[in-house]
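The complex is shown incomplete by one protein chain, all other protein chains being positioned as in the whole.
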Amino acid sequence: MLKFVIRRILIMIPQLLILSILIFALAKAMPGDALTGRSINPKANPQEIEKIREEMGLNDPAYVQYYHWIKNVAKGDFGVSYTHKINVVDVIGDRIGNTVLLALCVFLVTYLLAIPLGIISGRYSDTWADKLITGYNYLGFATPLFIFGIVMLFVFGFYFDLFPTGGSVDPQIADGTFAYYVSKLDHLVLPTLSGALISTVGISQYLRSEIIDTKVKDFVRTARSKGVPESKVYSRHILRNSFLPIAAFLGYEITGLIAGSVFLESIFGYPGIGQLFVKSVMLRDFTVVNALVLMTCLATLFGTLISDIILSIVDPRIRIE
Amino acid sequence: MSLLKVDNLKVHYPIRGGIFRTVVDHVRAVDGISFELNEGETYGLIGESGSGKSTAGKAILQLTQATNGSIKFLDNDLITLNKKQMRAFRQEIQMIFQDPYSSLNPKKRIIDLVAEPLRNYETLTAEEERERVLYYLDKVGLSPESLYKYPHEFSGGQRQRIGIARALTLQPKLIVADEPVSALDVSVQAQVLNFLQDLQEEFKLTYLFIGHDLGVIRHLCNRIGVMYRGRLVEEGTTEDILNNPQHIYTKRLIAAIPDIRPEVREEKIKERQEVRKEYQQNASSYFDENGRPFDLKPISDTHRVALP
Amino acid sequence: MELKIENQTHITEQRKSPSGFSVIWAEFRRDKLALGSLIVLGLIIISVYGTSLILDQDQIVKVDFLSIYQPPSSTHWLGTDYGGRDIFGQLIIGTRNSFTIGFFITIITNLLGLALGLIAGYFGGWVDSVVMRIIDFFLSLPTLMLIIVFVTVVPKFSIINFVLIMSLFLWTGKARLIRSKVLSESELDYVAAAKAIGTPNWKIIISHVLPNVSSLIIVAFTLNLAGNIGIESGLTFLGFGLPESTPSLGTLVSYATNPDVLQNKLWIWLPASCMILVLMLSINFIGEALKRAADARQRRG
Amino acid sequence: GGDTKTSTTTKQIDQAAFPIKVSNNKKSISGGILKYGLVSDTPFEGILNTVFYEGDPDSQVLQFFDEALLSTDENYIYDQDGAATYKLSDDKKTITLKIRDNVNWTNGDPVTAEDLEYSYLVIGNPKYTGVRYDSQMSMIEGMEDYHNGKAKNISGVKVIDPKTISITFKEANPSVLTGLWTNPLPKKYLGNVPIDKLASSDQIRKAPIGFGPFKIKKITPGEAVEFEANKDYWNGAPKLDGVLLKVVNPTIATSSLANGDIDIASVSADQYDQAKKLKNISLIGKTELAYSYIGFKLGHYDAKNGVNVMDNPKFQDKRVRQAMAYALDNKSVGEKLYKGLRVPATSVIPPSFPKYFDKALKGYTHDPEKAKKLLDEAGYKDVTGDGLREDPNGKPFKINFASMSGGDIAEPLAQFYLQSWKEVGLDVQLLDGRLHEFNSFYDMVEKDNPKIDIFAAAWGTGSDPDPSGIWAKNAPFNYVRWVNNDNDKLLKEGISAKAFDEKYRQEVYDKWQELVNDEVPVIPTLFRFGLDGVNKRVKGYDLTAGQGFQGHLQDITVTSKESEKNK
């Protein structure tokens, strides 16, 4: 197992390296740099800006810049954000907590919803309940997340005034108090629900078809021939086997969650790394962009690793040496 | 005259592992077998599942890469031939596959399936092609209407006959038949076996017949080789093997064959128990310290056994 | 007891399980929803592509200050947007553009996935390893982020570029799917049989393996197509979408980000949203029917 | 134009549409918390220091707890009402500031002359990477030596006593009264942080101090800042208990105003329709220090010699430029597209400089006939009969137009311009068929990308009326690369010692504005209103005096405990 993990981690290195080159090249290919926009102040001195550029190494050949960058990244130093003037790690650190929290909530609620829905519509396929759920799934497929989010925001945030409409916490509440955490949760409700209600769709639909497939497998018939009651046939045989492919894909969920938070954070004014990313692209804050892309990629890779480990635990056919 | 001479043939499949997916070990699917096929005879290869029968057959057709050894067909070593030279021999050796359902492409019509080898090797007009295909279809007893049908419109036996027709179009000398009847019902199996015999006569074919049903092998073959874990443990004429099995594995195999006569039931069970006892007592003397069967040693002109 | 098979005519009462189009057609006849969807989709596509030939895109995206935010009327069937531009025209052209985008993304990703999936699955071994590594690599990428970065990098943001960028990241799933199917197909004896009769590899891939994965491809294609319609809407929302001079369903839907439009000017975003919904649903239903037709077990009894 | 007339014009423009201050006759309650909405789709960066911040969101946070030592009058000229008073030497080269005695940092330390000196030392330091080291900075005596590491101190910045400091310039320049740097840094508080670490230090990011009417109580990074009253504020304790600043997404700003989540927020044009229906807020507005324009690329910037070279033949004929200006209907754009939140620009000095804005200029009003006539005269005629004009040589005359994306209105606006030019027979195309995102746009414009023929952009002028930074022959920001002797002469005169005479300066700038108007190197298109939605419980919010809250923040009150809701 340990050997497997080490091997997988070793494989990640070239992956990340390739990605780092790619993302670095892309960042360089973007028109303008972090200093382009400064010229908007007519009094700013262009020679000075040029000097800063020189000093920041923005005029070095790309490979030199890359070398410096990757050398530092290897040490865990992603450089200094051009716009925030502090270490990228700190910029991200300020926000990642929020995003992780949001992603976690979306993730949890998604599965809490998707699994029962999937089970119901898979087990009772072609009944009205299944049709209802499938209908919801179709609608969910067709509804863009951002539209749904906005509608949720206006209906529950503004019209009914039930939930806060922006931010991650009520700023007037002191950190660490009970009310503070309640407020954090309160702020999470709308974005979480919006995200989860949409992302539930794919999983429950997938689970449904897995269950329908597993239902007719031979070993299910064996279980029935043993006199196992129907409910146990499901809980012991069908469901466990149907969850496998979902577990296998758990690791890749991270990419989806990040993409989801980009939208959710923009809609609900929730300060996290999704929003940070969009802004950093717009402001050409390469250090932040690069770091975020690398980080999410790393997170996905670890996600898949964990997912594989989980899978190897649940599925005895997969052996990790 | 020997048509095919297989000498010390080995096929090892690599098992990959480690960080860089390097080869850590091999599956010794075929681990050094030697036998000869004479023109016009039927040679049976039997053995339990996984003993390397199919792999040996595929290696002879160069469908899988042999690791070692030589396969001499009319004195040409097939293993050393390059792709182009091999092309000529492809026509000479053909194969019939086990599963009549998966060995015919379900999306192709019979005419295309049967004409495919012709198209690969010759340029014929559509008319000539049709004639040739019809000729062979007739040989295997299929009606001309079959031409434009799809495989799923045929029964297993008919499909197997289509597969045979396809192999015949290239007028091969040797046909490797890999369990051609084991997926068929007895009723259908009989059809195919009859055909194989008819065609052998008509086209002077030599068969390498792979199977695990001794009844079928016995019915068809002149000589039999018994495989076990990638190696031959016994080889001889059908009589040698059936009436005078020497290797413990062969004995077990023969004892295991159910008899159609209900009255001999008790005898069979006793026989099996005896063989089992013998096996338990001195199986190890039939294998070397690695559990690998010994090399074949002749015990008569026709009969060779893997004894120490 | 020499027995000779005589003419076989009396036994040719064969198992005639229907194939190809007849199965699909039978499935559609059985599934009224799918048939309806097919008709609806056909009508939409014909009318959208037909009408858009007549419509003048320049005229539609022409800014008209005299008719800003007009509700639906006889001159503007679906009203106008904040630039005084006709929503109906934009809807037609937008549907055309979005459908075209979705269609081409689907085509490209499927072709790419097909080519790589065929090669990897058929040859196996190190070829397969390499392709799978590449696929794994792409799967672990933060796709949305990279797409955004790409969009800002391309000098000219046109439909073609957009299609190419999206395709770059979306082919992997298809390649995986097709590879695994090809892998199992290649293990079937008919491939070995074709090799044995001397058919070259490329020919086996094209004429043997490909037709047998075609039903999977068709199903994947339709279901992807449904997902790829309106794929640009999210980017438009984030501010990385197609320019407004290239109307798309995404652009129209994105207008709803303005709360005023969302609440009070339904005519701007609702038709486009419905269009996305209808297109996706009907394509989905068609895809599901095709899937059932391809997979005997799911066929409705 | 004269000063009196000018100011009335300004008032007309301002007040034609919106009041400049809130009127609230209700009785104030004591204390209360004002909820300020920072309208931005991205969180503020949190560089809460005048020397280091770059983004507008940060400056909005800063205004509550920090300020400059000198305050300005409505013309953005320094007056004597701020935390310090000043005196200009007779040769106008030296300005001496005296900080009032009761001006203290919120941590209790007094604001001293050394604090101001320190901010100069930081800005001039070679390690400083911010944007405050500008041309005016380098005009301070000894600054360049210090900046190049040749001197340890700036000879022109002298601390006379703990509360008095003088700054001497190499030449007399009236800009000293509008653009002098007067934001001190709390030296004692920051003193031991190395300069290159300042921007990321906790003293600036987590616990910044100022000497404004409020002080920071709590920062929720990126989303909110809570302020409490600074009872020791030199100009009197503020009447509010505190201010809560919240980042509000632009798409929901109006809705947040409506349900009383925030009391004050800026309102953009696309939200205006909604905002004006709200009964719980009043809208107040003021023209901003900015104008939009369409520029003609007339040449390129010769970086080696540091001069602009006007060498692009395409628009050398000023009749073409004029014609293109006449073709545009900016009035409709302002009224329809911007709902009246923008008005046609007549000059390149915005009316927010009442003194220097030349109200006599009419600018180019919509007149397609005249445009056609001018083009005909210039020889640009449609010889092929396709409705589009060819150049005098009969070759197709294609113009590439670069425009920036951003905001809802950018796209139809660009389309409208194209349409308008097409109406007079000019074939103008959007560069690359799309709008360009901010960075790419400026990247191309700065580098004189030859694909660009004309471009639409905007200038924020800052509070210094001197236009040299954008217009001088050697100015890299002279994006249109317009070179003109009269122009250079007038610009020089505008900042000469003589120009300390206001009258004289006004005349110079009037002449200059007329010159630009006649030559049309750029077509000024729109002046803009900054519009704020203010909850009806807020009393005393006023945009007249200076910028933002400056000068009256401590006097703002609320008249009810809770914000009014739109019900």
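Points worth noting:
The first chain written gets the first letter, and so on, giving A, B, C and D; residue counts start at 1 in each chain.
Keep this in mind: contacts are C-beta pairs under 8 Å (C-beta built on N, C-alpha and C of every residue); 3 or more make two chains touch, one makes a residue touch a chain.
Here is the rule we use: contacts and distances are computed from a predicted model.
Of the names listed as "Na+:H+ antiporter MrpEFGBBCDD, subunit G", "Peptide ABC transporter ATP-binding protein", "Dihydroorotate dehydrogenase" or "Ion-translocating oxidoreductase complex subunit A", the one that matches the UniProt record for the absent chain is "Peptide ABC transporter ATP-binding protein".
When the omitted chain is restored, the residue from B:Arg87, B:Arg130 or B:Arg272 that touches it is B:Arg272.
Summary of contacts with the chain left out: across B:Lys5, B:Lys72, B:His219 or B:Arg292, the touching residue is B:His219.
Taking the whole complex into account, chain B touches the unshown chain at residues 48-49, 155, 157, 185-191, 193-194, 197, 212-216, 218-220, 238, 242, 252-253, 255-263, 265, 268-269, 272. On the side of chain A, the interface with the absent chain consists of residues 217-219, 221-230, 232, 236-237, 240-241, 244, 314-317, using the contact rule stated above.
Everything that follows uses one rule, which is that only the chains that are shown with their structure count from here on.
Each of B-C and A-D has its own count of C-beta contacts, and the greater count is at A-D.
With each centre defined as the average position of its C-alpha atoms, the distance from chain A to chain D rounds to 39 Å. Our note on geometry: chain A versus chain B, Cα centroid distance of 55 Å, whole angstroms. The multi-chain contact residues of chain C, meaning those touching 2 or more other chains, are 152, 155, 239, 257, 259. The set of chain A residues that touch two or more partner chains comprises 30-31, 150, 154, 266, 278, 282. Interface of chain A with chain C (complex): residues 15, 18-19, 23, 26-27, 29-31, 138-139, 141-147, 150-151, 154, 212, 216, 252, 255, 258-259, 262-263, 266, 277-278, 281-282, 289, 292-293, 296-297, 300-301, 304.
Partner chain B is touched in their complex by these residues of chain C: 3, 5, 7-9, 12, 14-17, 19, 129, 188-190, 192-200, 207-208, 211-212, 214. Across the complex, chain A is touched by residues 136-137, 139-146, 148-150, 152-153, 155, 226-227, 230, 233-234, 237-239, 253-254, 256-257, 259, 262-263, 269, 273, 276-277, 280-281, 284, 297-298 of chain C.
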